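What you see is the complex with one protein chain gone and the rest in place.
The block that comes next holds chain A.
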Amino acid sequence: MLKKIFIKYLLLLSLVFLATTSVNAEELAPLLAELQQAAAETETLSSPFVQEKYLQIFSEKLISNGQFAYQKPDRLRWELLTPVASGFILRGDQGERWNSLSQKQEKFSVKSDPIMGMIAQQLLAWARVDLDWLQSRYRMEVSSVTPIVLTLYPLDQGEATFIDHLNIQFSTDRRHVSEVLMVEQGGDSTLLRFIDAQVNIELAADTFQVPEL
């Protein structure tokens, strides 16, 4: 008797689970198509951002401000302005990073620096809303439709040892990412909020150049 109840319970549980995923999958496909269509029109993107880091290594929340810029197809600028001016620019496979503390500038290649390669791919994927790439790397769930919030779970074992999940929130016009929450294994998290993002504006000529230190 107990066995029968247990089997019925399992069956019910499976049906509920299947129903949830099918709803999610049904929701996801048109949403993704819509996001991709909107992002396809993005040529440039420029946005100040606020980064909030909740790390156990620090005694309190660390807030920093920075500037993000993207130009189709593969140019990036990631710059922290406070508390330590530092950042990197990326032009295709080649990049350059700087640090005002050490007064160092150094070139790198995303192919020879696997960590920078992974970061560059992530940032480019968010900026381009490259959902094909994101889907190949993450299991996606729709956490909210208005605004659109996708929750991403890494499929790659190596990445999963660092990242538990990502929440990506899109702007109301759905043309760009407005917030990224990255939750690490162990509970540390980083929240990036892109404020006043400007789409398809003309970027300054030196946007993808290393600043004078």
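By our rule, a residue touches a chain if its C-beta (ideal position, glycine included) is under 8 Å from a C-beta of that chain, and two chains touch if they have at least 3 such contacts; residues count from 1.
To be clear about the criterion, contacts and distances are computed from a predicted model.
K.L.:
Can you pick, from "Phosphate-binding protein", "SufE protein", "Zinc protease" or "Predicted exporter", the UniProt protein name of the chain not displayed?
P.N.:
"Predicted exporter"
K.L.:
Tell me which residue among A:Leu123, A:Ile168 or A:Val199 touches the hidden chain in the full complex.
P.N.:
Answering carefully, the residue with contact to the hidden chain is A:Leu123.
K.L.:
Contacts of chain A with the missing chain: which residues?
P.N.:
51, 53, 55-60, 62, 64, 78, 80, 83-84, 86-88, 93, 99, 101-102, 109, 111-112, 114-116, 119, 122-123, 158, 162-163, 182, 184, 188, 190
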